[in-house]
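One structure coming up, written as structure tokens, with questions to follow.
The complex appears here minus one protein chain, its other protein chains still in place.
As written, the chain order gives the labels A and B, with residue 1 at the start of each chain.
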Amino acid sequence: MSSQPKQFERLSGWRLFFNTIAARAYPRLIGQQRETSWLLFDVFLPLFSVAAYVYLYRAMDAPEEYVGFVLIGGAMTAFWLNVLWSMSSQLFWEKEQGNLSLYIIAPNSMMAVLLGMAMGGMLATCLRAIVILGLGSWLFQVSYQVVNFGQLFVVFILAMVALYGMGMMTSSLFLLFGREAWHISNLAQEPIYLAAGFYFPVKSLGFWIAAGASIIPLTLALDAMRQLSYPGGEEVGFLPVNVEIAILMVLAVVFVVSAKLLLDKMEKLAVREGRLTEGRR
Amino acid sequence: MALKTATATERGAGRAETWRSFKMATWLGWQIESNWADPFLFAIYSFAKPLASAAILVVMYGVITGGAYNDPLFPYVYLGNTFYIYVGAVMTGVSWAVIADREEYKTLKYIYVAPVEIPIYLMGRGVARFITGSFAVIITLLAGVLFLHLPIDPAKVQWGLFFVSLFIGVVMLAMMGLLLGSLSLILVHHAGFLGEAVAGALYVFSGAIFPLSVLPPAMQFIGYLIPITYWLELLRRSLVGGVAEAFPTLQGLSNTQLLGILLGLSLVFGVISIFVFRACNRRALDRGLIDRTTNY
Partner (left out) sequence: MSTEFAIQTEALGRIYKIRGGKRNKEIRKELVALEDVTLSVRQGELFGLLGPNGAGKTTLIKILTTLLSPTSGWARVAGFDVSKDPKLVRPRINMVSGGESSGYGLLTVRENLWMFAQFYGVPSKEAYRRIDMMLEAVGLADRAHTKSSELSTGLRQKMNIVRGFITEPQVLFLDEPTLGLDVNASRDVRRFVEGWLAEDTERTLLLTTHYMAEADELCERVAIINKGKVLACDSPAALKLRLQRDALFEVQTTPLDGLPMSELEKLDGVSNVTHTPGDGHATLNFRLREEAALVGVFTTLSGAHADILRLTKHEPTLEDVFVDLVGRSMAEAEEEEAEDEQPA
């Protein structure tokens, strides 16, 4: 039997990987263009919830840097939520709609599909982050004095790689658990905001809690960003920025590699248990 | 054939149908949302999420004030956040209920076809969320009293005021839930987050975690128009009277006046939500949106 059809040359390998990312990002981008209501409640309304914490700090006469901390944390929340809801739990909805089995039987990589989902949502995510940080800083008259732009950029990029790697890892749970994993995504909001110090220096929680929370890439990323945003920021920092960058590098590699391994393993397990096509409530 | 008008019997049957729709929706919402039977889910929704949300504020407060939990601001913040759990629960619950019924369970079309009053159905789902949210509220209150010395003395609590305020709050939030549920009928899948976004926005304007006087005047004005502001104030006064009096924003209003304003604004929002429902419902039916799936 011939191994490939004759009429055209199919993409494979890395070309297929990136092609899949683009293809899966497409419905997101088109969907956002055709239904623009997300602009209001996914981009502008979240600024208000962040503002609540700003006003709380002002009610307590907190130093103005803390307002900046809240805005940075609020901006990064956008990426966390993108990973949670546009990537991980999305597989639940795909299964409900009948698309998951089609993704599995296609020769593409599930990692590429997940990245496509996340990239497709990236426009909304970045807009949300920019509105919170940019517009928020203007509204609340917050000024920053970035100590080292290079390090800030590196921290952000590493945080994104580690975060999205972690997102792919957790999405493998959705292949197996379905609706229960949706509840875990719900759990990963406020408790993570607390443990990772989204709105306050994580150092305040004590060394061991902060250390444990450092497994979440945004913990150290936020801490480093805060230290780099204000002179003297190291006073409220958990670890020196260079150490945090090194840890983020390790996390990035570990999460991306683990994502690949766990996705394969979970898919095999789901195929064995027959959970890829059942509707689990 | 001449148009018929409803007879007294039919009107009575209509009232029975309204009550039946409400009971069914509340029961359904309870069945879907009640997590007490599953320890894992109960731990997430009644312990972890609400306590974490409160803990964020507690830590923020502790970091800045050096742990001054005796200051009146602390119970103000804590109690406002605790009862705001109801607002988030109802708002997110109803908007997600519409999306889930339409796209996951695919039952919304059957509910429409059945002799069920849809606005009552949406309000019933909101009330169910209020009831299930009570676990989180009680646990958060208990944590505050036991571990953070929240100054709630059962002997000094104005229980009458508390329960009357709570009851009005249930109705008020159910109306707001109807408003959001109506909008969800015409929005796509991401409308599931509408409730969360609106609840988050109202968090600023309702004086939940800081007195309204902290806001710029234009934003304060918005806060005065929202019934949740008065509702939270009444609950604080009933539980920790002295603390509420420490903040000047609504100091000039008596409990009776606050109740009156709360009732009046709830009525206004109720009327608005009915109009919004009618408009959204007509649009949804015109465009055939009741059974569409819109995930992307």
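Convention: contacts are C-beta pairs under 8 Å (C-beta built on N, C-alpha and C of every residue); 3 or more make two chains touch, one makes a residue touch a chain.
Just so we're clear, the structure is a prediction, and the values are computed from it rather than from any experiment.
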Report task. In the full assembly, spell out which visible chains the left-out chain is touching. Result -> A, B
Query raised in the report: Hey, which of B:122, B:174, B:188 or B:212 is the one touching the hidden chain?
Result: B:188
Report summary line: Across A:81, A:104 or A:131, the one contacting the chain not displayed is A:104
Report summary line: Touch rule applied to subunit A and the missing chain gives residues 1-3, 5, 7-12, 15-16, 19-20, 22-24, 26-27, 30-31, 34-35, 97-99, 101-108, 113, 271-272, 274, 276-277
Query raised in the report: Going by the touch rule given at the top, which residues of subunit B touch the chain that is not shown?
Result: 37-38, 188, 292-296
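Throughout what follows, only the chains that are shown with their structure count from here on.
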Query - Chain centre separation in whole Å, for subunit B relative to subunit A (CA means) - result: 29
Report task. Give every residue of subunit A touching subunit B within the complex, in rising order. Result -> 27-28, 30-31, 35, 37-38, 40-42, 45-46, 48-49, 51-53, 55-62, 66, 85, 93-94, 96-97, 180, 183-184, 186-187, 189-191, 193-194, 198-201, 204-205
**Report entry** subunit A-touching residues of subunit B, taken from the complex the two chains share
**Finding:** 40-41, 44-45, 48-50, 52-53, 55-57, 59-65, 73, 77, 103-104, 187-191, 193-194, 197-198, 200-205, 208-211, 214-215, 293-296
